[in-house]
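Note that this complex is displayed minus one protein chain, with the remaining chains in position.
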Amino acid sequence: MSAQSGKNGFELRKDLFADERDDNLNEIGKRIRRQDIEGHVTGRSPFYDDHLFDGLLHIRCVRSPHHHARIRRIDTSRAAGMDGVVRIVTGADVPVNLNTLLSLLDFGLDDEPVLSHAKVAYKGEPVAAVIAATEAQARAAAQAVQVDWEVLPHVLDVEEALKPGAPTVNETYPANAFVYHGKYDHQKLRYGDVDRALAEADHVVEGRYEMSPIEQAPIETCGAIAAQEQNGRYVCYTGTQALFFSLGTASKVLNLPSSRLHFIGGTVGGGFGGKVDSIHEPLAILGTMLTGRPCKSQWDREEEMQVGAPRGAERWYVTDGVMKDGRITARKFTGYFDSGAYTRLSSYAIIKGVGHLPGPYTIPNVYADVYCVYTNRTPATAMRGFGITGVDFAIEAHMDKVAERVGMNPVDLRILNAYRDGDMKAHRRVAKNCALVECCQVAAEKAGVRLSPDPLAATSMTGGGGPRGALPAHTATDENGRVEGFSSGSYAQKDGVSVQPVAASKAPAMATGQRAPGGGSTPPQGVSAPSPAPPAPVPSQPAAKKPARSGAMRFSSLSGFRRR
Amino acid sequence: MAKIPVTFTHNGTDRAAFADPGQNLLEFLRRGLGDLSPKYGCGQGACGACTVTIDGQTQLACLVLAETVQGRDVRTAAGLADGATLDPLQEAFMDHFAAQCGYCTPGMLVSARALLDTNPTPTREEVIEAISGNLCRCTGYEPIIEAILSVAGRRATA
Partner (left out) sequence: MTRHTGRGFAAINYPIGMNLGGDPSQALVHSNPDGKFTVALSAIDLGQGMKSVTRQIAAETLGVPIADVYVDTADSDTGPHDMGSFASRGTHRMGNAVIEASLEARSVMLEAAAEELEVDAGDLVTDGQGNIHVRGAPSRSITTMAAAQAAQFKQGRTIAGRGIFLVPLSDVDPETGEMSPVTTFAHAALVVEVTVDDETGEVEVVDIQSAYEVGRALNPGLVEQQLRGGAWMGMSHAAWETTEPYYPARDHGPVDFNHYVMPGPGDLATHHISVLERPAEDGPYGGKGPGEMCANPVLPAVVNAVYDAVGVRIDALPVTPEKVLRGLQANGGARPRQAL
């Protein structure tokens, strides 16, 4: 465990924080081979696609070629007659065709169809799914599905999307911004009085930063295989990063109790955040319900890159107030997360990001307005560093500019402003267990960066607390960005009503081995004629009561204790 | 669709199976033979997760028509071990923490084995060249390079 020779070394600095650890444990702290490593090197580790089923069917989606368009008509008649095609699924076949991932956590409103039936809001949005005997047949038939589009104006830039008159991307949030607490079109952070501190600062340093959208790019693409099990259950082999998230989502949109779902996963070919969205599991299970046969839904590499949700882009404006000696006295942020057409997880990325501001520094005045913005692009989702990577890029690039402005070594500047044990943070909790100072010192030492005496002598355990641990005497607050029509008292709910799925239909009949249930109110092989208008933001049912707890699975407790 | 009979050697064993017209070797090995060690990563010949050897040469199974392996010698990661005894490369990958998710690992090992079979004492640059068609998103490659070099070194001094 000592440092290896050469520049690629790895060392444990056991000398630091030594009195806070017991280093004499049996298994902890040892470089023990991975439990799964023999399976990996022999090719025997069971990934989701490594489960073979006789008669497996393949699902390929029909996708929007437009950024934003109304669906006038979907004509599946020609595709339905093609070789190998078993079934073509549209939004009308999905029992509960409106969802938002974080509804499992009572956060946000359902805003995204499984298969869109009225309009599309990004290029690549699925409007139908072809189920066929081979992948090639499914691809060919998906090409043959004809959609009559009415192209709509679109908006791709986050700041353009927030301007009055911008096209509404997502009818659930007509102003193109997620609604926080039923009250504001952004999440606020208010700590102290930033404007006053900026006015009193020796220097004001401004910057604008942009984080690119990034593909998670796991070598294994996202997907799932479903099959009938026994006793009316469905087994689903999945590459999900969150087994019960995917199970809960499938349970909700397919209107199936969790007892009828058997999810198996846990061995996943890379995720990096891109395998939380639970896109494939409901589709594969629905295919199996409708056809009675095992079904696989899997992205190819092109879909993984352009349809699969990326790490969303972010744009940040940062303004710092700095004193001549390098102390940062004020930091102000305006941030825009590009959520794409639907919410997925971006709404929470902002909560996480705001709790992280102003970075690992003790700054007495901090202000942030952070927006979750809808644009006509692929919805964003999680990726390694979720909610933090983009703003850390902004903060640390900005710190370099601050250092230059005040003429300080950039490492000295970090240590001078670093948070220490006992300091009050901007989210109003006292810092503990800090180690930024020591990380800065070790990195600088290794790189031969010479620090000034005070930063060299600093520690995370000393110099904090006292006046640095006190809340600001005065915090300036405001009601900017007030939104009407959403109820207060929760993160985001429409006032007084619950929003019903736009295309709710009856659950598909259980397949009994025949080709497809067909008939009845769902015209599976022919023309589906969606409503001419996009889904209305206002529910059709007046003032429905919030569903009782006996409804869809939730990973939260409505009546539960919420700590402050 | 008329099926195409294919007779070939798979990891040292004579096999006969039917391929679909146009079926690629990756699908043929996985679904036809049940050898799941080659993986689908892109289907475009760009990631290397499906790397196999045909007559000792590394090939991307997703780009090879199944019927073209008639009479040839195909080897995959599933055939690297000698019975219960793992290949020294497999042992080295285990010791060097050279796999995380494990999805690129079978293809990576096939490329590394093909290198060492023709060049038992490669330089670091030759190792890099040999695995440059195998993408890994987890490790940053360094542990993989070190694992391969450790086997090369062992053989060089043997």
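Which chain is which? They are A and B, in the order written, and residues in each are numbered from 1.
Rule of thumb we're sticking to: a contact is a pair of C-beta atoms (placed from the backbone, for glycine too) under 8 Å apart; a residue touches a chain by one contact, two chains touch by 3 or more.
Please read these numbers as outputs of a predicted model, since none were measured by experiment.
Checked against the full complex, the one of A:84, A:270 or A:422 touching the unshown chain is A:270.
When the full complex is taken into account, the listed residue touching the unshown chain is B:135, out of B:52, B:109, B:135 or B:152. Of the listed residues A:63, A:117, A:183 or A:332, the one in contact with the hidden chain in the full complex is A:183. Summarising the interface, chain B meets the missing chain with residues 42, 44, 46-47, 97, 100-102, 125, 127-129, 131-132, 135, 137-145.
Assume only the chains that are shown with their structure count from here on.
Between the Cα centres of chain A and chain B there is a gap of 35 Å. Taken in their complex, chain A has these residues touching chain B: 8, 33-34, 36-45, 47, 49-50, 52, 134, 136, 217-221, 267-272, 300-301.
The part of chain B that touches chain A in the complex is made up of residues 20, 22, 30-31, 34, 36-44, 46-47, 49, 76-78, 80-81, 86, 90, 93-95, 97, 99-106, 109, 135-138, 142.
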